[in-house]
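In what follows, a structure is listed as structure tokens, so that the remarks can point back to it.
After this line comes chain A, so read on.
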Amino acid sequence: MPVDVQNMQKIFARPDSLTDAKSTYCPGCHHGLLTRIIAQTIDELGIAERTVGIAPVGCAVFAYRWYRCDAIQAAHGRASAVATGVKRADPNLIVFSYQGDGDFASIGTAESIHAANRGENITVIFVNNQVYGMTGGEMAPTSLVGQKTTTTPQGRDPKLFGYPIRFSEMIAQLDAPVYVTRQALYDTKHIKEATKAIKRAFTNQVEKKGYSLVEVLAACPTNWKMKPIDANRHIAKVVEKTYQLGDLVNRG
Partner candidate 1 sequence: MDDSVVIAGFGGQGVVLAGKILAQAGMNHGLEVTWLPSYGPEMRGGTANCTVVLSNDPVGSPIVDSPTGLIALNLPSLDKFEPTVAANGVIIMNSSLIQRRTKRRDVRSFSPALNDLARKAGSEKATNMIALGAYIKVTGIIPLSTVQTAMAQMLKKEGKDKFIPLNRKALQEGYDALHE
Partner candidate 2 sequence: MGERLLLRGNEVIAEAAIRAGCQCYFAYPITPQAELLQHMAVNMPRLGRTFVQAESELAAINMVYGAASAGVRTMTSSSSPGISLKQEGISYLAGSSLPAVIVNIMRGGPGLGDIAPSQCDYFQATKGGGHGDYHMIVLAPSTVPEAGQLTMLAFELADRYRTPVMLLADGMLGQMMEPVELPKPIEISSLPKKEWATDGAKGRNPNIVLSFDLDPEVLKQMNLILQKRYRQIEAEEVRYEETATGDADIAIVAYGTVARIAKTVVKMARAEGIKLGLFRPITLWPFPGQALRKLSEKIAIVLTVEMSAGQMWEDVRLAIAEQAETPFYGEMGGVIPTPQRILSEVKKHAG
């Protein structure tokens, strides 16, 4: 069938806020998709010229490369503190941190909790893939009971290593946060919902409402040693049992 190039309509494009830097993420990893959703959100809200992204340490360490906006690479776990510093220095900036589970929920526990407790008017994207991807598949604070990692080769034994930490639920106990939600990206329906959640989390900040946290259950086929499609199914069938999806706080 001949293609009518003249009358083609552009219905899908790379967001302006997404740079053309080559991705460093593995095939099947959800980081790339999530990055795109954030860039699209920045476009939609028209905030690129006043947005500052905070990159973590972990698989997303290069996050400062992906967005066409100012960015800071932070020390491991400290992104929420760095975000606090930027936001307090200039409250008109839109500041988001992008942090993995090791960064946000282990080494950065204090910074994460207290930025939330102060109700900093920032947006935190918390990527929970239950594993330390970059350093070689070690146990994360969020690893499931029985999950095999390179530091729990027999599976995570709660007697020795504790239970998966439901960090968003902890933050939801605080008075200050206006929006705490857990989302997933394993199918179109969930991608749509997650996209809405992220937009809401940024909109809250634009409207000066306060602290918003979006936890995203993400797949790590490489370290889970699964095919991408199986990793998606694993989230739906297994991970979600420990980490239930949905809004935990919605004071908007």
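Quick note on the criterion: a residue touches a chain if its C-beta (ideal position, glycine included) is under 8 Å from a C-beta of that chain, and two chains touch if they have at least 3 such contacts; residues count from 1.
Here is how the candidates were picked: all candidates are chains of the complex that A comes from, given by their letters.
A quick note: this is a predicted structure, and the numbers were derived from the prediction, not measured.
Trainee: Spot the contact partner of chain A in this complex among 1 or 2.
Mentor: None of the others touch chain A; the one that does is 2.
Trainee: For the complex, give me every residue of chain A touching candidate 2.
Mentor: 48-52, 54-55, 61, 64, 67-75, 78, 81-90, 92-93, 110-111, 113-114, 118
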